[in-house]
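Every protein chain except one is present and positioned as in the full complex.
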Amino acid sequence: MISAVPLEWVLILASGLFCVGLFGALSRRHAVSMLMGIELMLNAVNINLVAFWRYTQPDEVGGMIFALFVIVVAAAEAAVGLAMAIAIYRTWQTVNVDSVDSLRG
Amino acid sequence: MPPEIVIPAIDVRVIAPMLTIFAWATVLLMVDLFMPGKDRKLTGYLALAGLAVTALVTLAVQPAPGTSRTSFSNMVVLDSFGTTLTLILLLIAAFSIAISINYLSYHNIEMGEYYPLILFATGGMILLGQSTNLILVFLGVELLSITLYVLTAFFYPRYTSEEAGLKYLLLGAFAAGFLIYGIALIYGGAGTLDLFEIGAFLNTSLAVGSAFPPGALLVLIGGALVLIGFCFKISLVPFHMWTPDVYEGSPTPVAAFMSVGTKGAAFAALLRILIVALLPFKIYWLPVLGVLATLTMLFGNIAALMQPNMKRMLAYSSVGHAGYITIGIMTAGTHGTESFLFYLLAYALANMGAFAVLITLERRGEMAWSVDDFAGLWKRYPLLAIAMATFMLSLAGVPPTAGFFGKFFVFAAAWEDGQIFLVFMGVLSSAIAAFFYLRVIMRMFMDEPVREVIPIFNRGLTITIGIAVVGTIVFGLLPTPLVSLVQNSVIALGVGG
Partner (left out) sequence: MLDLIWLIPLLPFIGFLINTLYTGRIADVHTRERTAGYVAVGAVGAAFIVALLAFVQLGQLPEEARLHQVVLWTWLATGSLNVPFGLMLDPLAGVMMLLVTGVGTLIHIYSIGYMHGDKRVARYFAYLNLFITMMLLLVMGNNLLLLFLGWEGVGLCSFLLIGYWYEKRSASGAAVKAFVVNRIGDAAILLAMMAIFFYFGTLNFFTTTVNGIEYPGFIEETSRIAGVTVGIPGQTFLIGTIISLLLLIGVTGKSAQLPLFVWLPDAMAGPTPVSALIHAATMVTAGVYLIARTHAIFTPTTLAIVTWVGALTAIIAATAAIAQWDIKRVLAYSTVSQLGFMVAAAGMGIYVAAIFHLLTHGVFKALLFLGSGSVIHGTHETQDMRRMGGLREHMPTTFWTYLIGALSLAGIVPLAGFWSKDEIIAHAWKHQGDAGYILPVFFILVLSSAMTAFYMGRQMALVFWGKQRDHHYHPHESPSVMTIPLVILAGLTVLAGALNLPGSHWLTDWLHPVMREEAAQFSIGVAVFATLLAAGSGYLGWWLYAVKFANKITVDGKDPLYHWTGDIWDSMAAAWYFDALYNSTIVPAYRRVAGFFAAVFDPQGIDGIVNGVGRLFGRASNGARTLQNGFVRTYALAFFLGVVVIIGYLITAL
C-alpha cells in the first residue's frame, strides 16, 4: 500500500483539505460553519500526522497518539463552541458573526 | 506488526505541581456541586487554598539549582526555570481569584465552576512551561485556551461577554489549526516530537552539506507555523486583533488573568521551543521576531494613545508589552531569559494591580470604563490614586519601579546581543507609551471628578492592590534578590546565564 500511494499525495490531500477548511473559516458568516471550517483544518492535520507516522515512523506511536489527542481536543473545542453558539443565539438572536460586532474600537 | 508500547519509568515528582492542581480542581468541582446555598465564596477560598498547596508542593519537589529532572520519556521536565515560572503563575492565579470572589457576587454571576476553571487553566499554563514535547505543548495550549473561552463568556447574559467568548473561541481554534499543522510538519520532517531530538536532528542534518535537506525544510515551515500559533496567544501584531475585544468583553478578573498568565506561559513555551529545538534556525526566526516585536511595540502603544476606554487601553498596552517581552525572548542566549522572567513578574504585578483598581471602580451593569472615572481620584481616594499611579509608572517604565528594571534588563540584554535597532525602537515606543499612562495620572491628580464614583473595596482587592504596589516598589528599589532568583532558574535551562 505504501508503494501504491506515495507520501506526497497524502500530504497534498491534507494541505488541500486544510485550505478548504481555511477558506470555510474565512468566508463563512455563520458561527457554526466557521467552526466546521476549523474542524476541517484540524482533520487535515490528522491526516498529516497519521501519514507521517505510517510512512516514516511506524515503529513508534507518537504521531498516532497525537492524532488521537487532536481528535479529543477538537471534540472539546466543538462542544464549547456549540454551547457558545447557543448562548450567543439566546442573547443576540443571531449566530451571524458579522452581526456580533459590538466590541470594537 | 503493531507497534510495541513500553511503559516508561515514571518520576511523579516531575508532574507533582500539575497533578496537585488538577486533582484539586476536579475535587473542587465535585465539592462545589454539593455545596448548599447560592454563596460560592467558600469555593473561591478553597481554590486559593489549592493554589497555596500547589505552591508548597512545587517548592517541595523543586530540583537543586542547576539540575533538572525529566520523566515520561522526556516529555516533561522539571527545572528551576519551570519552578520559578510555576510560582509566578500561581501568584497570578491567586491574584485573579482574590479579586474575583466579591466581583462575581456583586455582578450576579456567582457560579462555582468559575474557580475550578481558573485552576484548570493555571494547570495548563504550568504544563506549558514544563513540557519538552510538542504533544504536551499542544495539550497545554488547548487546556488553557478552552477554559479561557468559557471564562471569557462567563458574564452570561451580558452580550459583550458572549461576543468576546465567541470571537476568542473562533480565532483561538483557527490559530490552533495553524499550530498543530506546524507541529505535524515538524513531526514529518524530524520524525520526532521531542524538542531535544528535534534540535539534534537539525544540527546533524544541517551539518551534512550545503544543500537544504527536505526534512529541515519541513521543520522550518512547521516551526514558523508553531511560532505563529504562539504569536496569537501572546498577541503579537498582526495576530493580536482579538486582544482588545476579548479583554473588554470578558469579566475584568479574567481579563487580568489572561493578560499576564496566558502571556507568561505561552512565552515560556515559545522560549523552550526556540532555544531547545529551533536554535539552529536562529538566523531565520530572529529577523521575523524582530519585525513582529517592532510592529507590536509601535502598534500597541500607538493604538492605546487615543483610547478612551480604560480596559481597551490596558489591552493595547498589553499588546505593546508583548513586544518588549519578545525582545527578551529573542536574546535568550545571553541575559534575555532572565530579563524575560523579571519583566514578566514586574508586568504581572503592575497589570494585575491596574486591573484590580479598575474593578474597584466598576459598577454593576456598566460596560464602559471611561478614563473619566479616574478624574479627580486623588482628591477623594488618595491611596487608590497613588496605587494606580504606581502601576502606570511601572508600566511606563519609570524608575524606581519594577517596570523600569524590566525594560532596563530587556534592553540591556538586547544591546549586548547587538540588537541595537530593537533597543532604539523599544525606547522610542516606550517614550510614546508614557503619554497614555501619564494621561491617567493627569486625570487623577489634575482634574476635578467628572461624576460621582464610589470605589468598592473588599479584602481580596485591597490585599491584591497592596501586594502589587509593595512588590512594584520593592522590586524597583531592591531588584537584586529577584534577579539572583531568576538567574539561578535560568542556569538550569542550559541556555546560559
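Should a chain be cited, it is by its letter among A and B, assigned in written order, with residues numbered from 1 in that chain.
Keep this in mind: a contact is a pair of C-beta atoms (placed from the backbone, for glycine too) under 8 Å apart; a residue touches a chain by one contact, two chains touch by 3 or more.
Predicted model, so just to flag it, every value in this text is computed and none were measured.
Peer 1: Given the contact definition stated above, which residue among B:F201, B:F267 or B:F299 touches the chain not shown here?
Peer 2: Only one of B:F201, B:F267 or B:F299 touches the chain omitted from view, namely B:F299.
Peer 1: Looking at the whole complex, which of B:M30, B:L56 or B:M442 touches the chain that is not displayed?
Peer 2: B:M442
Peer 1: Check the options B:G66, B:P157 or B:P238 and report the residue that touches the missing chain.
Peer 2: Checking the options B:G66, B:P157 or B:P238, the one contacting the hidden chain is B:P238.
Peer 1: For chain B, which residues reach the chain that was dropped from this view?
Peer 2: Listed in rising order, the touching residues are 166-167, 170-171, 174-175, 178, 212, 217, 220-221, 224-225, 227-228, 231-232, 238-239, 241-242, 244, 284, 287-288, 299, 302-303, 305-307, 335, 338, 378, 382, 386, 393, 398-400, 405, 408-409, 411-412, 415-416, 423-424, 427-428, 430-431, 434-435, 438, 442, 445-447, 477-480, 483-484, 487, 497.
Peer 1: Against the chain that's been left off, what residues of chain A make contact? List them.
Peer 2: 22-23, 25-27, 29, 34, 97-98, 100-101, 104-105
Everything below uses one rule, namely that only the chains that are shown with their structure count from here on.
Peer 1: Please compute the C-alpha centroid of chain A, do the same for chain B, then give the distance between them in whole Å.
Peer 2: Distance between chain centres: 26 Å.
Peer 1: Which of the residues in chain A come into contact with chain B in the complex?
Peer 2: Chain A reaches chain B through residues 11, 18, 21-22, 25, 31, 34-35, 38, 41-42, 44-45, 48-49, 51-53, 56-66, 69-70, 73, 76-77, 80-81, 84-85, 87-88, 90-92, 97, 100-105.
Peer 1: Which of the residues in chain B come into contact with chain A in the complex?
Peer 2: Residues in contact with chain A: 3-5, 134-135, 138-139, 142, 146, 149-150, 153, 156-160, 162-167, 169-170, 173-174, 176-177, 180-181, 183-185, 187-188, 191-193, 244-245, 248-249, 307, 309, 312.
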